[in-house]
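One protein chain omitted, others in place.
So that you can tell them apart, the chains are marked A and B in the order they are listed, and the count of residues begins at 1 in each.
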Amino acid sequence: MTAPPTDAQPQKESMGIDPYERNWMRFSIVLLVVFLTAVTVAGFAMGFQVPGEEGRVDPATITEAGPFANPGVRQIAPSEFEVYVVSRTFNFDPAEIVVPQGATVTIYVTSQDVQHGFKITDTNVNMQVVPGQVSKLTYTFDRVGEFPYLCTEYCGIGHAAMFGTVKVVPPSEFEEAGA
Amino acid sequence: MDEPVTETPGADADGGEHFKPTGTLFVLAIFVATIILLWGSVYVILLSRGVTS
Partner (left out) sequence: MTISIERSTRELTDSEKRFVGWHMLVAIIALLVGSIFGPLQALQFSNVDLYQYLEPVIRSYYQGLTLHGVLNALVWTTFFIVGFTTLVVIKGLGRALTHPKVNWAGFWVMVVGLVMTAVPILLNQATVLYTFYPPLQASWAFYLGLTLVVVGSWISGVGFFLTFIAWRKDNPGVRSPFIAFAGVLNMAMWQIATLGVAVEILSMLLPWSLGLIEATDPQLARTYFWFTGHPLVYFWLLPAYISWYGMLPKQAGGKLFSDSLARLAFWLFLIVSIPVGFHHQFVDPGVPTGWKWIHATLTYSVFFPSMLTAFTVIASLEYAGRKRGGVGLLGWIRALPWKDPSVSAQLLAGILFMFGGIGGLTNASYNLNLIIHNTAWVPGHFHLTVATAVTLSFMGITYWLIPYITGKKLISPRLAQIQVWTWFVGMIIFSNAMHVLGLLGAPRRTPLGDAPYVPEEWNGHLLRTSIGGTILLVSVLIYGWIMYKTARGPKADPDDVPMIPVAESLRDPQLTPVWLDRFKPWLIAAGALIVLAYGPQLWDQITGIQLTSPGWTPW
């Protein structure tokens, strides 16, 4: 049983913050602001952006009409491409994306069934694929090589086998292939 | 026993030692160095992997 504070002897309430801890609090805030600034500059000024809202589709009809009805790579300008990828259990269509070195590729991905992931190894392309929604990112492939794109969201029993490959070839090779 | 309430850092309620958490600062300095190192290296990886827009 405790007695409430009496009026005769008022208690002085205070935070009682140790000066070291006060400085730590200030420093923490500064650190977080610095990091957040670095992230914001990279994101909104330098172009390291995350996917945003891109559009809605009906998963039941995507392969019948619209851009996803013909999945694959299309060239739209000398070094510009777009590719529409359909994800389904358990493959990506197309399973292969061939582009020349230096190509700027806009990638649109959606799903015919459940959620999937679309992540191109060694790049910053990483998207959640949600049926009914279109995921989009644009990326420039500066290096020659093979870059697998893996399904990164559990989608069922065959999830571990679900992947495709981006093949970035020297420009001459791309021309020859007549792609 | 009347004791004026002061802002003395870490003073015991019964008027004990004044405790300066210097060891804490040392540990936290290591923590901060680690944060900057690890977070920074992931930031660098982001920048090295190319722009997405």
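Operating definition for what follows: a contact is a pair of C-beta atoms (placed from the backbone, for glycine too) under 8 Å apart; a residue touches a chain by one contact, two chains touch by 3 or more.
Small disclaimer: the values here were computed from a predicted structure and weren't measured.
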{"item": "Absent-chain interface as seen on chain A, which is shown", "value": "1-5, 9, 11-18, 20-21, 24-25, 28-29, 32, 35-36, 39-40, 42-44, 48-54, 56, 58-60, 89-90, 113-115, 117, 119, 121-122, 124-136, 148, 150-161, 163"}
{"item": "Chain B, residues in touch with the chain not shown (by the definition above)", "value": "1-3, 5, 10-13, 19, 21-24, 26-28, 31, 34-35, 38-39, 42-43, 45-46, 49, 52"}
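Methods note: only the chains that are shown with their structure count from here on.
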{"item": "Intercentroid distance (Cα basis), chain B paired with chain A, Å", "value": "33"}
{"item": "Parts of chain A lying in touch with chain B, wherever the complex brings them together", "value": "11-12, 14, 16-21, 24, 27, 31, 35, 38-39, 42, 46-50, 122-125, 137-140, 142"}
{"item": "Parts of chain B lying in touch with chain A, wherever the complex brings them together", "value": "5, 7, 9-10, 20-22, 24-25, 28, 32, 35, 39, 43, 46-47, 49-53"}
